[in-house]
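One protein chain omitted, others in place.
Order of writing sets the labels: A, B and C. Residues in every chain begin at 1.
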Amino acid sequence: MGTTAVIIIDVLNPYEHADAKLLQRAVEKTVGPLADLVRRAHDEPDVQLVYVNDNYGDFAASRDDIEARALKGHRPDLVEPVRPPHGCAFLPKVRHSAFYGTGLDYLLRSNDVTSVVLAGQVTEQCILYSALDAYVRHFDITVARDCVAHIHEDLAEAALRMMERNMSASLVRGQEVFSSGAAGSF
Amino acid sequence: MGTTAVIIIDVLNPYEHADAKLLQRAVEKTVGPLADLVRRAHDEPDVQLVYVNDNYGDFAASRDDIEARALKGHRPDLVEPVRPPHGCAFLPKVRHSAFYGTGLDYLLRSNDVTSVVLAGQVTEQCILYSALDAYVRHFDITVARDCVAHIHEDLAEAALRMMERNMSASLVRGQEVFSSGAAGSF
Amino acid sequence: MGTTAVIIIDVLNPYEHADAKLLQRAVEKTVGPLADLVRRAHDEPDVQLVYVNDNYGDFAASRDDIEARALKGHRPDLVEPVRPPHGCAFLPKVRHSAFYGTGLDYLLRSNDVTSVVLAGQVTEQCILYSALDAYVRHFDITVARDCVAHIHEDLAEAALRMMERNMSASLVRGQEVFSSGAAGSF
Partner (left out) sequence: MGTTAVIIIDVLNPYEHADAKLLQRAVEKTVGPLADLVRRAHDEPDVQLVYVNDNYGDFAASRDDIEARALKGHRPDLVEPVRPPHGCAFLPKVRHSAFYGTGLDYLLRSNDVTSVVLAGQVTEQCILYSALDAYVRHFDITVARDCVAHIHEDLAEAALRMMERNMSASLVRGQEVFSSGAAGSF
């Protein structure tokens, strides 16, 4: 049947970039549902929880550095609740897609993952691009709708429609993710 | 400085898929400007003209087969004017992005290409996804706005805004592509 | 369980490159067993036969062009017996490995291939490099020992030992490939 991976994208963010203000406003709403999704994914025995996070151009940064910098940034309150649990997979990424220049494809295939649940930010950028790279590789895609944060609402709405219509993604609420009936594969 | 490649995506289409009707309506308007862009790109001495076209799941199909089938499809009038000129590069692709599972990245780098002009179809699918894959690789992107055809207009509009805002793409008319002033690199 | 693909590498060769003389001498011996392997793979119902062949830097060349040029080269007698059967998959490649810049990975995964049989040329170059790329992706590897041709015998011997020792490849005779007992997966 294949197993499921929950992929948490770019939540370790110091919020110092241009557009960070717009993004924060959205994350204020998603951080709660996302923290809940992370907790439940971590507890679920057959689910692979994977964080994929930008290294922000610093190839010397370790996982701990990336986390520490986010916690020292402008909005530690948006980072603290979604810190990666101890022992969960963590892949630094170098560009927008979680697949580009990372071991994500290898990690998923090694664990017989056939379904991915995407959450994090930014809906109309890294989430959309990662969904595309999952789609061309034939992974089933679920987007936890209340766990993805946008910069521009109009583009985010379009991105969600693209994922649903053109990539056959299921859009569900975070709390539906592991309940029976959602997303087919659970 | 780097050179420019004009990449023509998925114009060899028998128009037999679901949604083909919607697409045809858009292509009826783009086929003229696109044929003109192809002609001019082919004549331009320092421009690399590259066709990248889906093999529609037939890995035994040659370039000639793909072209012949499109010409025998529902709308040869939409294919004939944009047939790849003799001697231009042609890469079969297997999924939506022109970069995925093809030699396009290698071809572009081997020719010192730093700017790509995207044209063809479908704006909110293969064009958008190819733009993304060009963007993560740091190619400058120009989209020939009147030479890209959509299935759904709302998603296409959003896709163009995404490329402009988030991938720094220049949106220009096909006839502006090699005129000075357009797209920085010309 | 997964299925098996037989991958025939670079046998469409005009033999005009440096070292072509050395290669021809080896191919004179392998062309017979290889033609037999191709025929049997083509007839075997559950086996995927795939040709992957260099485009020799010509990105405009179609499958037919590549074949025609090889047949017009120095040694058509080494090409004719191993021409790709009608209807078998054919992927042009751009560099040494059959996986680099091609849709091979996608094709194999789409067909649930878990075992690959490698044949063709050059043992210590494209065969070795393709074996490596198969190995990092966890495909089981079989090399049809009498169906791979070398330029330098000493390097070819080392390449075969590398594949056997470090990539867990099975080295078998071509005629053993689909007999029970060989290569585990048959």
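Going forward, a residue touches a chain if its C-beta (ideal position, glycine included) is under 8 Å from a C-beta of that chain, and two chains touch if they have at least 3 such contacts.
A quick note: this is a predicted structure, and the numbers were derived from the prediction, not measured.
In the complete assembly, the contact with the undisplayed chain comes from A:Arg95, out of A:Arg40, A:Arg69 or A:Arg95.
Among C:Gln125, C:Thr142 or C:Ser170, only C:Gln125 touches the chain left out of the display. The chain omitted from view is touched by exactly one of A:Gly2, A:Pro76 or A:Gly103, namely A:Gly103.
Contact between chain A and the absent chain runs through residues 50, 55, 59-60, 62-64, 87-95, 100-107.
Chain C meets the missing chain through residues 95-97, 100, 124-125, 128-129, 132, 135-136, 152, 154-155, 158-159, 161-162, 165-166.
What we mean here is this: only the chains that are shown with their structure count from here on.
Taking the mean of all protein C-alpha atoms as the reference point, the chain centroid lying nearest to it belongs to B. Note on chain placement: the centre of chain A and the centre of chain C lie 40 Å apart, centres being C-alpha means. Counting partner chains per residue, chain B shows two or more touched chains at residues 95, 100.
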